[in-house]
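Here the structure comes first, spelled out in structure tokens, and everything after it is commentary.
Complex shown without one protein chain; remaining protein chains in place.
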Amino acid sequence: MAGKSGATPATYSPSLTTSDKKKKPPLFNEDWVRPDGRAFQQCRPAFFRTGAVNAASGSAYAEFGNTKVIVSVFGPRESKKAMMYSDIGRLNCNVSFTTFATPVRGQGSDHKEYSAMLHKALEGAIILETFPKTTVDVFALVLESSGSELPVIISCASLALADAGIMMYDLVASVSVSCFSKNLVIDPISEEENNQDGSLMITCMPSRYEITQLTVTGEWSTPKINEGMQLCLDACGKLAKIMRSCLKEAASDSQE
Amino acid sequence: MEYSSDGRIKRGNHAAKMYIIIIIKCLKTLAFTGMVGLSLGERHFIQGGIAQDLRSDGRKRLTYRPLSVETGVIPQVNGSARVRIGATDVIASVKAELGKPSLLQPDKGKVSLYMDCSSTADPAFEGRGGEELAAELSNALQNCLLGGKSGAGAGIDLSSLIVVEGKICWNLYIDGLVVSSDGNLLDALGAAIKAALSNTGIPRVQVAAGTLNDEHPEVDVCDDEFLQFDTSGVPVIVTLTKVGRHYIVDATSEEESQMSSAVSISFNRQGHICGITKRGGVGLDPSILLDMISVAKHVSEQVLNKLDSEIASAEAEEES
């Protein structure tokens, strides 16, 4: 039983040869249907639950279709020894994937880009002044990924921060849209993300109506950006309602 | 007894020494990080100047610093350029190598971007500080230049890099180096990459007859015939930095230290947005953001014209 995968010969996962060619979806058709049958502007059903990890100060689990994420929050706790004195708190974010998160087995390593993006999305919402000299660690693990991981991680992380009792100006909700020539498709799955012409991701604080992060790729005209932003902001508002009701539920449960 | 007390004294001295070293280290870092280096008066001066549309170097809010372009600065690569905006100085180089296209996109070449923030540019770039900034810049540039997953809206036409579909393609390695940093690195790197790409000549490749259908077709690379790269689609990046209630273009590092947030937007010739990234944690109202986009669009036209003429004159100079 070889535990060392380094010593074993290279492996591959068997693929479907027959249906590979015909699978290219005719994405630009007017009557194109999304692979999971949703309407263009319909999000996947969102599920949130706080208190997923007992060992953490706060945690949350989020499930959007088959994208499943756990976020744990630790601290505020002592900053690393090498860190200098700081009169505001520090935020430390890390995102990693399980080896079985993607259809093809991955390395399960840290995702630096997502970690940096998560940090940027959250730092504006957290009142860092409330925990000087200390660090709050936000760690995310993507259990399964099937598209729009980063928005799910961000929303889930803000819920975990709320669960940990970290002071925030507002919850942070995040939604992305994919652009296919003329069509805007909200909350894309991996298959759509891999064929998209462009993407727009908005992270916002819905009650304050402020955008904390915005990422756009691909070619967009100004009216299109307007449309995409409005779509995302509306969806963020709805998402925040779901998140808030999840928090309320958890609070009323603990009171009983 | 004596021995033990001796030891204690020694240890005490050592601890004191360590303490002093730590203090010195702290002071050093304080002095080097620009943000802390500014006094309250200086900060007010910068902020007040921006509010009155007269910045500390005499510019208006939406005026760029003088921009100069020099092409062909590195002889051993396929294309290179050096861009200076004020005291910010960056170099970009493009190297093309033959490789195999990925299985998912057999009809496209590959482009990889790598940025490096030299610690000679700014002491803050030493160690991880520089790495993080470099990664952030690489990601932002990737967003702005390479378009969507399907390839739509890409500044660089990846399908022009293909030699034999599914078998051979050009891989472009775009490297950026920050030589000296005085703010607005992203715009400068974007301009340098655009200039380097228009300076790039890709050798003409001929596939040896009869081997076209082989797994590894044989190719001949001509050394004297070059294909010019079409860079008309490469966008420019305009970063708007928000200081107080106003936003400015082309911020110096002193001004950047006072920013609440910054939005980098890239535009192509058609005036289409090719990518947006936001820096800084402070949130923005959506209406302000849309306002910034329209201002940036206006500015980008001027920058594109200026950059194009600078590139043309730099190329002319290099040839003569």
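For clarity, chains are labelled A and B in written order, and residue numbers in each chain start from 1.
In this text, a residue touches a chain if its C-beta (ideal position, glycine included) is under 8 Å from a C-beta of that chain, and two chains touch if they have at least 3 such contacts.
Note that contacts and distances are computed from a predicted model.
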Per UniProt, the name of the complex member that is left out, chosen from "Ribosomal RNA-processing protein 43", "UBC core domain-containing protein", "AP complex subunit beta" or "Rab proteins geranylgeranyltransferase component A": "Ribosomal RNA-processing protein 43"
Shown chains touched by the chain that is not drawn here: A
From A:F74, A:F131, A:F180 or A:W220, residue that would touch the chain that is not displayed: A:F74
Per the touch definition above, residue among A:S86, A:T99 or A:S245 touching the missing chain: A:T99
Touch list for subunit A against the chain that is not drawn: 1-5, 8-19, 52-56, 59, 66, 70-72, 74, 77, 94, 96, 98-103, 105, 108, 110, 137, 139-141, 143-144, 146
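Everything below uses one rule, namely that only the chains that are shown with their structure count from here on.
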Euclidean distance of C-alpha centroids - subunit A vs subunit B, Å: 26
Complex contacts: residues of subunit B adjacent to subunit A: 26, 29, 104, 132, 135-136, 139, 143, 146-150, 152-153, 261, 263, 268, 271-286, 289-290, 293-294, 297
Subunit A to subunit B touching residues, read off their complex: 84-85, 112-113, 116, 120, 123-125, 179, 181, 193-199, 204-205, 208-222, 225-226, 229, 233
